[in-house]
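Other chains dropped; remaining ones untouched in position.
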Amino acid sequence: MLTKSHIAVAQNASGRNLHVPVYTIDCGNPGPKVYIQSSIHGAEVQGNVVIYQLIQYLATSKIHGSITLVPNCNPVGTNIKAGEYTLGRFDPVNGTNWNRGYFFDEDAVNKFAKGVSETDTEQDIKASFHQYWRGLIDEKMNQSWGIPLAQRLNLSLQLLAHDADIVMDLHNGPVSSRHIYVPEYAEKEIGLFSVKHNIVIPNQFAGALDEASFCPWWTLVNHLTTKYSRSYDFNKYAFTIEMGSQEVINFEESKTDAQCILAYLGQKDIVADCAFSPRNMARYVVDLENYATLYTDFGGMVEYAAKPGSLIKRGEIMARVLNIDELDNANAVTEIAAPCDLIPILHFPSASVLSGTQLYKCFTNYRVF
Amino acid sequence: MLTKSHIAVAQNASGRNLHVPVYTIDCGNPGPKVYIQSSIHGAEVQGNVVIYQLIQYLATSKIHGSITLVPNCNPVGTNIKAGEYTLGRFDPVNGTNWNRGYFFDEDAVNKFAKGVSETDTEQDIKASFHQYWRGLIDEKMNQSWGIPLAQRLNLSLQLLAHDADIVMDLHNGPVSSRHIYVPEYAEKEIGLFSVKHNIVIPNQFAGALDEASFCPWWTLVNHLTTKYSRSYDFNKYAFTIEMGSQEVINFEESKTDAQCILAYLGQKDIVADCAFSPRNMARYVVDLENYATLYTDFGGMVEYAAKPGSLIKRGEIMARVLNIDELDNANAVTEIAAPCDLIPILHFPSASVLSGTQLYKCFTNYRVF
């Protein structure tokens, strides 16, 4: 029921293969396919312990469908140390974000949609689209002049996830509260998770796995419903879940994190007789366009006064910046105030900042679910 | 005639302003405005010596119009050491390429174009567009939540360049022959330079200064000529010139580099009685879509057998990769052959590569000008 394999996704400068572990749980029961990965950004490690907890629970559970778990999915990013920390968000050679090279092509979806007839069942369409899409990814990976490192890594993972019904990409913020990205068409799913802060994102592809997973289906549904005036629902969902702060693993919290995912899978009847349910709690929801970034206009030493997850009123102090050349006068400390009512979700992890550093990301104009 | 000033473009973590020097040569004669900058990528330093040579010559020349020279235009990137080298292509905090944050907005150009009447002279349109565009850049720089470091740097420089008639952005490749990027509509300008390798780029904005400088005018001309069926020529040109290899300055070669630019300015009658003319030479030209990148499929130690600028036949060996685990057998060395006839223009600067590293960029399907 639980099987383990490894796939090679890259070679290092020693010429050796770098592998990613793939755990699969499949009881032979029909049902959806779930794909969960963690640590595409090397410093964002909590998801690895969460997958460990998931495996402990799922190994002895009854599953409908299958669940594929891929911890530590970026063996390059995990191993790039810059000082004591992990430089895991981008390739140190060229600055490429490890989470921007997945495949999506709107024109290709529309081309496929043109071949769908009104009588095709959703199951037929799914099967045929999976094959079509896999072919496109394969083609991308086999270009005669080669492809970049980050892209090959992303596409190798996407091949594992391309036909999944539910995709979860486990991340962390810098210093961060837990939050989740949910596609606009699936906003109702928010209630099936137990995550306090929820970001609703439109059908726009910017390179990440969640987008690469849901954009094709959203686009396809749009195309088909326009064409045939009947409704389609492929029951495809993809989420990026940010499980707290980077550079930290915490076993105790990983249990709660895992229960949140298990509760979701229980609601979907993928985990039978699930011991966990979504919690009864306030959920804050924001549209992506209102998830605002606060940059500092000047450099210096910063105290982050506003804690992630707290409710901050317009004008409250979010940060204090110390100017070491002015310690003897009134310019020693500059206070940065909240431009509006907001919830800070994450802040920069270092006290030393240049001007133009992203100090905070904040919910503004949010609503309660 | 030669004046010098400094502008602050950022603050470092000590809270101190970082300045960029601005040299301007203006004899009070009417004429075009020229803007030349160097080292937006910190490790690409040859342009700084070229500007030094330009200043030596121009200080005693008769100039029509004005020439602004901004060496070392990225005081952040210049000062980021990673080991002995300069990590100058991107912000080490977030991977942002220092040459991708300039401003362009196609819709804004079209909106402006709608306000142009058929009787407006080119001079009127220019003046009015300069003002309009400057306003948009100002607005971008003054957003209430702040803007990122790289973007502020780029926009600060763009304010110096936004009304220039000729823009030159001096770069270097990693290990590289000299080459130049020329906009498609200005292909004839190639003959006014003395650069052996020329890349013709379409009217597409990807964030760089040359694109940010010519895309507005190209877009405007397209819009107006469609609308009014008369021809427009604003005589606006922008080029990225790659002056050899990064991490190296060479005074002797900088004289030739400077003469190449002076010859161009002489042809445009900006430098009066110029001592230098474009050379009589073969010029290779390629369309951007045929400027191909060769990635390695595997990691290891690489010898770069094909030298930048050489003519390579299909099947010739471009690189040899040593596999240190197979030194005792036939797999010790893998040879990478040219997929077609090509001219390698630049190659990766390190012998140690991961799979997916960009080994070479090459002219394919090139023509001779």
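In this document, chain identifiers A and B correspond to the written order of the chains, with residue numbering beginning at 1 in each.
Here, a contact is a pair of C-beta atoms (placed from the backbone, for glycine too) under 8 Å apart; a residue touches a chain by one contact, two chains touch by 3 or more.
Please read these numbers as outputs of a predicted model, since none were measured by experiment.
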Copy number across the full structure, from 2 displayed chains: 4
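Everything that follows uses one rule, which is that only the chains that are shown with their structure count from here on.
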Angle (degrees, nearest 5) of the CA superposition of chain A onto chain B: 180
Approximate Å spacing (C-alpha centroids) for the pair chain A, chain B: 35
Contacting residues of chain B [partner chain A, same complex]: 10-16, 76, 82, 89-97, 144-153, 292-301, 321-325, 339, 352-358
